[in-house]
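One structure is given below, represented as structure tokens, and several questions about it will come after.
One protein chain omitted, others in place.
So, chain A:
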């Protein structure tokens, strides 16, 4: 077994290719292009999601068209121990294509983030299962377990109400779970949604971005929201909810919806309108949140999703960081004002006017902004960021961190 947590192979449609496998000769360093050649298996290495480097011999099938966005390529792979999956890779000639490289990295980032968050929970099957990756090679790649089910873009049959509700619930759940880890899927289209008897699995993770980033024009109508296609505002989990509503409308009616708002016949499509009506709002801000929508569809699952994430083990170190920062601030913060100043008789009334000044007072606290007397008698204030006043000379500005004296 190469990876203890590697899923079992599920060769439904991704089994051994009908044609003979082609494979490359052995690469001495194992980090080279595992591209097919005429004979024999390829030996290559990859890093598992658990961070362990594995070295395997495997055979690759021919590239399968239209499974991934060009110039990336996808092909089945079978390890010598019989495990089967498939590989998404950038061909060597696309290595200099920075956009394609960035998309593959985004895909691996999203796949691993979702795997870390939800593998081993009830929700793990909603997402592709990454098995390994290597981006320090001339043909960077990611390996996945075989996808579940069939895409919704295939031949459409009439779906039952129960099936429709499962797809609807699972897609909203996917959006909710991605939102919980700060991700937004911009590419939920029928071809990226696979369905089997267990439910939904959402692919095309190269279209995943972080929430809150400036939108860039992306996606196709009607599945991409108007704001997303225009590239205005910032990415929002509700962008993906628009796509979910459009996919459901297509699933139910067999035709695409309106690219700019609710479909004209929405009122007659009651099974869609009664649950997803508000999601067709033109602007993300007017749509319900994924959590609110999921609570209306499946309250128990919404509650489970809300508690699915494990505590972040780094959180205690973030608190440690906060504490060090607090100690630093304490060295230059002024002492808090006293709430009440008790009356003290004037010194002269007690006959101590000639008393020498006290020397036992503590020096003022170090503020981090002390500067020795500077040339030309410049004054400086910390609030100005070290800028000086009263001079227009070049060099009249010196820094807080400037240690020159």
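In this section, contacts are C-beta pairs under 8 Å (C-beta built on N, C-alpha and C of every residue); 3 or more make two chains touch, one makes a residue touch a chain; residues count from 1.
We take it that contacts and distances are computed from a predicted model.
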item: Chain not displayed: protein name in its UniProt record ("Copper(I)-binding protein", "AAA+ ATPase domain-containing protein", "Electron transfer flavoprotein subunit alpha/FixB family protein" or "DNA polymerase-3 subunit beta"); value: "AAA+ ATPase domain-containing protein"
item: Listed residues A:198, A:268, A:296 or A:331, member touching the removed chain; value: A:331
item: Residue among A:98, A:158 or A:255 that touches the chain left out of view; value: A:98
item: Residues of chain A in contact with the chain not shown; value: 31, 47, 51-53, 95-96, 98, 101, 105-106, 108-109, 112-113, 116, 133, 135-136, 138, 182, 210, 213-214, 312-315, 317-318, 320-322, 324-325, 328-329, 331, 366, 368, 370, 375, 382-387, 393-405
